[in-house]
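Here the complex is missing a single protein chain, while all its other protein chains stay put.
Naming follows writing order (A and B), and every chain is counted from residue 1.
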Amino acid sequence: MAWTWFHRLASPPHIYRTAGRLTPWLAWPAALLIVAGLIGGLYLAPPDYQQGDGYRIMYVHAPSAWLSLMVYTIMAVAGGIGLIWRMKVAHAVAAASAPIGASFTLATLVTGSLWGKPMWGTYWAWDPRLTSELILFFMYLGYMGLRAAFEDVQRADRISAVLAVVGLVDVPIVHYSVVWWNSLHQGPSVMYLGKPTMPPSMLVPLLIMFLGFTLFFGAVLMMRLRGEVLLRERTATWVREAIRT
Amino acid sequence: MNEIAAQAPTEPLLMSQSRHAPSSLAVARLMLLRDLKLASRKASQLVQPLAFFAIVITLFPLAVTPELPKLRHIAPGVVWAAALLSSLLALEFLFRDDAQDGTLEQYALSGRSLTGLLVAKTAAHWLLTGLPLALMAPLAGAALGIPNAALPGVLASVTVGTVTLSLIGAVGAALTLGVRRAGALLSLLTLPLEIPVLIFGARAMKLAIAAQPYGAPLTLLAGLAVLGVTLAPLAVSAAVRINLE
Partner (left out) sequence: MSSFHSFYGFLDMGGYAPFVWPAYAVTFTVMGLNIYWAKRLLRRARQAARRRIAVQEETHLAGPTEEPSV
């Protein structure tokens, strides 16, 4: 009885409608925050005393890196929920998340290497963060490849969920083993993020960007989620109503 | 009332102790022995991964340099990368034959532990590919200029590491059970997950070559194996069940 609200909340027609309604409420704040973060980060924030204006790459690199990890976590947790409670909608969330996460992982790699060139003198260094990020990118590719290998959506959902959960267990192990490996080789690591004393004029735009990117993910997720929910509804009558608009 | 009381104890007897229905453990052992016997009849399956391993090792002196001091420097990486690749070879067919002839399905329906059976098959895979690789690794190491005193370290690191490789490989094989021509996808799924094994394994070997204590990375490697033994069977049986549906 206490679960009826939960099932209504998770029912495909309800999700389809809610996701559609939520999209602008996520998209517009995201756009405003990202514009504010851009002005703050590119224009108002002072240059760094060591890295000059080069550190401004951080304002897009760090939020992308945050999304790459957060989205993988969401994807795995949603997949796990879908496996345990056999919830189509949870699988739809996982399916909708994967390409977004993969694209931001790629953005993290490219911006990281663009940051690396002036700082390390080379576009690619086997820095532990970038290396973990590269492995994460391969994991996303594997996940999407596995999904694409199945004709049947239901089976693709459940199989790829198992992989995502296994990956979620493995991601921290990979990360710490890579950090450990790097500490043995004294690799260059001059990224900005570990620095404890960032003046507010630098920190505030970064936090705004984090929030903006997160809301952006929310908005794109809602759009994709509607598509994924529709793909999973073969013969439901509500679809008839939903697509008429 | 009497009838129920009389029937109740007989059911568990039928399930586990009857002569006609051997226990899950006994079936797992039979499966292990059967897989070993099958492999002994088809020696090519056993030999090919080893030949592949030897060829990959041979490529490096030819591609890099025949000078042993230089080869010794890259030997841990070469041996481990070759081991990772060789362990992929037989994976695609780990569960496939038993899935196609219906053995796995019959077993899943029988009510006994499918997990036990799959663990037995994974153990057979390790005995047939992991252990031979480990036994061959010192030979390969010696050919790459690793001093004799370090060869026990080479043997130990590959022996412990291949346990985890077989377990992760079994997860990959179970995930792609329903996929035709899964080879490339299988490597894309398993290799990123296997990176911690590569890092700790190569580190142990490197320390052994430098005549330093290599207990720490070997312990980490053993830790991964323990974690794998605990968690991988769950993922394997979940994935096999989904693919059998």
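Just so it is clear, a residue touches a chain if its C-beta (ideal position, glycine included) is under 8 Å from a C-beta of that chain, and two chains touch if they have at least 3 such contacts.
Predicted, not measured: the structure shown is a model, and the values here were computed from it.
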*Would you list the chains present here that the left-out chain is in contact with?*
A
*Of A:D157, A:D170 or A:E228, the residue in touch with the unshown chain*: A:E228
*Quick one: which of A:L22, A:A36, A:M70 or A:L114 touches the chain that's been left out?*
A:L114
*What is the set of chain A residues that contact the non-displayed chain in the whole complex?*
42-47, 52-54, 56-57, 60-61, 64, 99-100, 103-104, 106-107, 110-111, 114-115, 117-118, 216, 220, 223-224, 226-228, 230-231, 233-235, 237, 239-240, 242-243
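Operating definition for what follows: only the chains that are shown with their structure count from here on.
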_Gap in Å, rounded to a whole number, between the CA centres of chain B and chain A_ = 32
_Using the touch definition from the top, list the residues of chain B that touch chain A in their complex._
171, 175-176, 178-179, 182, 185, 188-189, 191-193, 195-196, 199-200, 203, 220, 224, 227, 231, 235, 238-239, 242-243, 245
_chain A - residues contacting chain B, complex_ = 83, 135, 138-139, 141-142, 145-146, 149-150, 155, 158-159, 162-163, 165-167, 169-170, 173-174, 177-178, 180-181, 184
